[in-house]
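Have a look at this one.
Here is chain A:
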Amino acid sequence: MNPFLEVINLRKEFFLHILNDKKIDALEDINFSMNHGEIIGLTGKSGSGKSSLMKCLYGTYLINEGSVMYDSSQYGKIDLAKATEHEILRIRKKELTYCSQFLQVIPRVPALEIVAEQLIADGVDEGDALEKARSFLNRLGLPEELWDAYPSTFSGGEQQRINVAQAIISEPRFLLIDEPTASLDVRTKDVVIQMILDLKKSGTSVILITHDAYTLANLADRELKLTNGRIEEAEVATA
Partner candidate 1 sequence: MIETEKFSRSYNYGFIDESTKKEIRRKILKAVAVPGYQVPYSSPEMPISRGWGTGGLHASLSLIGPDDVFKIIDQGSDASVNACNLRNFVRRMTDCRTTFDTAEATIIQTRHRITEEVLTDKQIIVFQVPQPEVLRSVERYEFKTRQMHAEADYAKMWVSLYESYVKFGAIMQGAGYPVKVNKRYIMTPSPIPRWDVPNLSHSDTLHVFAAGREKRIHCVPPHTLVEPLEFEDIKFMVESFDGIQCSVTGGTDAFMDEIYESDGDRKHTINDSNFMDKVRVGIRPRQRLFKNPA
Partner candidate 2 sequence: MVTDNSDNWLLRVRGLTKIYGDPISNTIRYTGPKYGTNQCPETDAIVACAEIDFDLFHGEVLGVVGESGSGKSTLVQLLYFDQESTGGDVRFRGFENGDVNLLTVSNQKKRYIRNHLMGMVYQNPRDGLNFKFSAGGNIAEKLLMAGEFHVGRIRDRSSSLLERTEVPVPRMDNAPGSFSGGMQQRVQISKAIANNPPLLFLDEVTTGLDVSVQAKVLDLIRGLQRQLGISMIVVSHDLSVIRMLTDRTMVLKNGRIVEAGLTDQILQDPQHEYTQLLVSSLL
């Protein structure tokens, strides 16, 4: 079977002109592949390159060497390292969602609208989209009186819930999610894990970054551990 994603000899360095041409090696020798519907957990100490790898996959970081062969629903097999900007934008629009650790939204847009936004952009009826957003926020335990408030005023945990809800509501084909369960209480953590498992059932492939052993054990099919920008070991975790 065609792998869903195949990363071959990926290398990423940062060249900082403004720091006297300082060179920082971020990732080296990254090789792994991933099957359709798989959930991979990226682990490693902070600074080990987890987020950099994720950003390389999403196109936020330019890749210096190597290729990222992705089995796109729109383009077929495509090397994300060489794809044009418009190809990446289209893939992001229809298939690929990235959920960072921190919520970045337009100020002064209510929480509910932020969560529903992607669905509406996908052409879902506005009423249905808002309804689905309500049920998501409800499941994630965000107090109802916050739904019409602006998330920039929220606490870390509340923002995190908006962030997760926003990323998974439109059921992306490929989800990159950074620390989805950090700063959440145990009950909500379980809800988030369940939601991502539901996504997996509907066909979503997921790469997630987590520090949390509980989340990793309950969610990931497999763990990829990064140390100093290299993959240390690839082992199969028991779900």
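Quick note on selection: all candidates are chains of the complex that A comes from, given by their letters.
Just so it is clear, a residue touches a chain if its C-beta (ideal position, glycine included) is under 8 Å from a C-beta of that chain, and two chains touch if they have at least 3 such contacts; residues count from 1.
Just so it is clear, the structure is predicted and the values come from calculations on it, not from any experiment.
Chain A shares a touch in this complex with candidate 2, selected from 1 or 2.
On chain A, the positions that touch candidate 2 within their shared complex are 14-18, 55, 58-62, 84-86, 88-89, 104, 106-109, 120-121.
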